[in-house]
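Of the protein chains in this complex, one is absent; all others appear in place.
Coming up: chain A.
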């Protein structure tokens, strides 16, 4: 009998016995009653917050599970490590700006927590990590106010003094910044989708982070790296970030970053570099942006190699002074598409002479910011052509080893197709005769 009792106690404490949320009990009472490392399964109903989790615990919701806050604080506060929350919708955090604390749907103060398959709505910040490390936030959807007053809304994910966190496959719409890193290092943002925000991703004083395979669309700015160094950006997509001050990626006082394999498509500015040095850009695609790369003279020693800079209204706009950047690296330059009419007689895939990209747009932009209004106008092309003819344009970039693509041009394909058609039709007619 004693042995059975001991076995039962062992099972109760060490093996997870899922606890169904009973009617009449508040969620906080359920949490308080649950053992450490226990599991609470929530049904598809609305539970009233705010709640505080101060022991390792797993909370699993289902379709229709909503945790609704009081509107006066954080809906869920996680103060213990090893907490897992999945499949819930969190709403109605405090939104007051006159308190010392910034409220969130879920505020995490501890390490090694997992938040997955969660929707956060009607909250100031979505999820806020405060000095919290080694957490995982995945498949979270944060819906902001969208087009409300910018100071009146918080960030989708706010990472404050928090390191070594993983943020994966989250969707953020209509918040202030999508993901904001403030004094946060060694974090990884992967596969996130951010739209209709101020900056999709915003780094401030945050070093040694990595972000890859993210998509930033229809934001005021895709990603802004400010006062942050040694960040690796790989295979991200910056699309349709339009507006007079918009950009795909901004580097401001950001040094030694590696920007590799990203796509910048149809942005007002693909890449905007200001007061930043020693950044390395390789194998990126700048396609159909109003300005492919906007470089301010305060920025030096960027290296551009193997990038494809195609069909932008202005490929490179260098403002405020001379060019102190490298447009080729170890004998490999960039692919300038139709901008460069280059000969490659020795067929080594590189132009036989250096390519100088020249433009006169920078003069207009330096004189008056309203010049940006005309970037989508065909008349700007005429203006550029006239200045080229008058030789009043200026060299923006010199690529000593421009790449020449070894492809058969479209006219050749049509020629081959025509030849093929004739080859098929003519013998048939002969046979009929």
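The definition used in the following text is that a residue touches a chain if its C-beta (ideal position, glycine included) is under 8 Å from a C-beta of that chain, and two chains touch if they have at least 3 such contacts; residues count from 1.
Here, contacts and distances are computed from a predicted model.
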| item | value |
| --- | --- |
| Protein that the absent chain corresponds to, by UniProt name, given "Acyl-CoA dehydrogenase", "Cytochrome c biogenesis protein", "Copper ABC transporter permease" or "Electron transfer flavoprotein subunit beta" | "Copper ABC transporter permease" |
| Residue in contact with the excluded chain [from A:245, A:301 or A:324] | A:245 |
| Touch criterion as defined above, residue of A:218, A:232, A:319 or A:398 at the omitted chain | A:218 |
| Among A:46, A:70 or A:377, the residue in touch with the chain that has been omitted | A:377 |
| Touching the absent chain when the full complex is considered, from A:195, A:214, A:262 or A:334 | A:195 |
| Chain A residues touching the omitted chain (full complex) | 146-147, 150, 173, 193, 195-196, 198, 215, 217-220, 239-240, 242-246, 266, 364, 367-371, 373-374, 376-380, 382-383 |
